[in-house]
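These notes concern the structure reproduced below.
All protein chains but one are shown in place.
Right after this comes chain A.
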Amino acid sequence: MECIITIELGTNAVRVFAFDLAGNVVASSKGSYPTFHSQPDYSEQDPEQIFITMLYVLKNLITEKLHPKRYDVRSICFLASMHSLLAIDKHGVPLGNLITWADNRGKKEANELKHSDLGKLIYNATGTPIHPMSPLVKIAWVKNHDPERFNKTFKFLSMKSYILQQLTGEYVIDYSLASATGLLNIHTIGWESKSLDFAGINSERLPELTSVFSSPGKLRKEFQTSLGLSPDTRIMIGSSDGCMATLGAGVWREDKATVTIEDSGAVRIVGKEVLKDEKQRFFNYLITKNCYVSGGPTNNGGVVFEWFAKQFGDFSVPFDTEQIMEGLIRDAANVNAGSDGLVYLPYLLGERAPLWNANARGSYFGINIKHERSHFIRATIEGILYEVYSIGKILQEHRAINSLSVNGSFATIPFCTQLMADIFNKPVHTVANFSSAARGAFLLNAIDMGIYTDLEAAAGSTPFQETIYPRQHDHATYAKYFKIFEKLSVKLEEEFEEIANLQQGGE
């Protein structure tokens, strides 16, 4: 029997899935790797550890789960988190650690560029919001603050490009990941000269651009042997986790949006045209020619609820965060919609869309003497989802959205899914697959093999598991509180800046 393997190089872990050709998961495995924060704004990972972890997990999956069941691996498709940057020298040796999307060291570079005319041009050309997450900004930071590394750098890679180079010897990047670097012109699908100039590099110092369907070449012989794979196993470059989570969630029509909430979250739509936004609030990432995934990311998803659980949960059993969170959700369900007037701004990690304000901070508003612990729990969850809705709301200024498809560990908690239906006032679909991103990569691979004719047909193959409908009464309540939420989120701008300065040790 044949199977397809997808390898997701995520923020904290590599997740490997094997699908049969009908799209059923036949085996899966994961391996985590740590993130290092050597300074407050730094967020780095060891590229060798990512590579070794991936090899280890892949090898175990193949030898322990696939070979005993007589599965042959027909192809391997990759997907990865966006915005990572790794500098390598001319021997291919990493110069320092991989810089992840969460790294904020380029704050100053980003801020200056964002408010310049050049910034506007670059945003319109590349579709990537000007932000420290963007590899464009990161390269500029290396140029300005680490000239030795900058000068030694033969190529600036993404995490996936490095892993593929280790496996096949080729330096490549797919359109999707490239369109999240701030360096790719998403209209012409070539490196953008204004970005290159700003970063101080030429296109020679970037990997080769290829379609998401292309292959960098065969696995090196040594890996064929150690992994037990045939030389004909096709290596497919694949896409980004964000684009694949959208494809795998079954959304490919213009009137639908996906909401993904894990630690962080995003609201995404798909279309043939980019979203133009004066305020530079949306990303526009490319999957294939004339096919864009657009939307807005939030920093403050499940991570905020987890923060709450760790601070205020009752830990009689050590480290049992999951059970604590379940208990909290039960308590939250006993409180009225709207938390009897307690409103929460969830900006613990600053915020990207729609505020794009790194200084934004969290706040409980409207506390009165009758509010109890359970009100705070519910308000926290409502606040996270109001924030997600605020992204969806501005997306609707550009596109009509009639229904949502949700995925991610936080969004698929039934309590949260119902709240989203109520707040958005739209039906919400859940999908059966437990990893939409991996399913997306499977579908991409299946299109390449001719199993589906195109992206739309592939996306349509994902069955919805359940549809949750909005409750009108609750929607009316949420709508009233959301108005206050929205006003507060912009009203406090000055105070956000003052408090953030104090927190960072300023005067």
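Quick notes on this one:
We take it that a residue touches a chain if its C-beta (ideal position, glycine included) is under 8 Å from a C-beta of that chain, and two chains touch if they have at least 3 such contacts; residues count from 1.
In the analysis below, contacts and distances are computed from a predicted model.
UniProt lists the omitted chain of the complex under the protein name "AraC family transcriptional regulator" (options: "Tricarboxylate transport protein TctB", "Fumarate reductase iron-sulfur subunit", "AraC family transcriptional regulator" or "ABC transporter permease"). Listed residues A:Pro318, A:Gly450 or A:Gly505: the one in touch with the omitted chain is A:Pro318. For the options A:Thr6, A:Thr53, A:Ser84 or A:Ser489, the residue in contact with the chain missing from this view is A:Thr53. Residue-level contact of chain A with the missing chain is found at 13, 29-32, 34-35, 46, 48-49, 51-53, 55-57, 59, 91-94, 220-227, 310, 313, 315, 318-319, 321.
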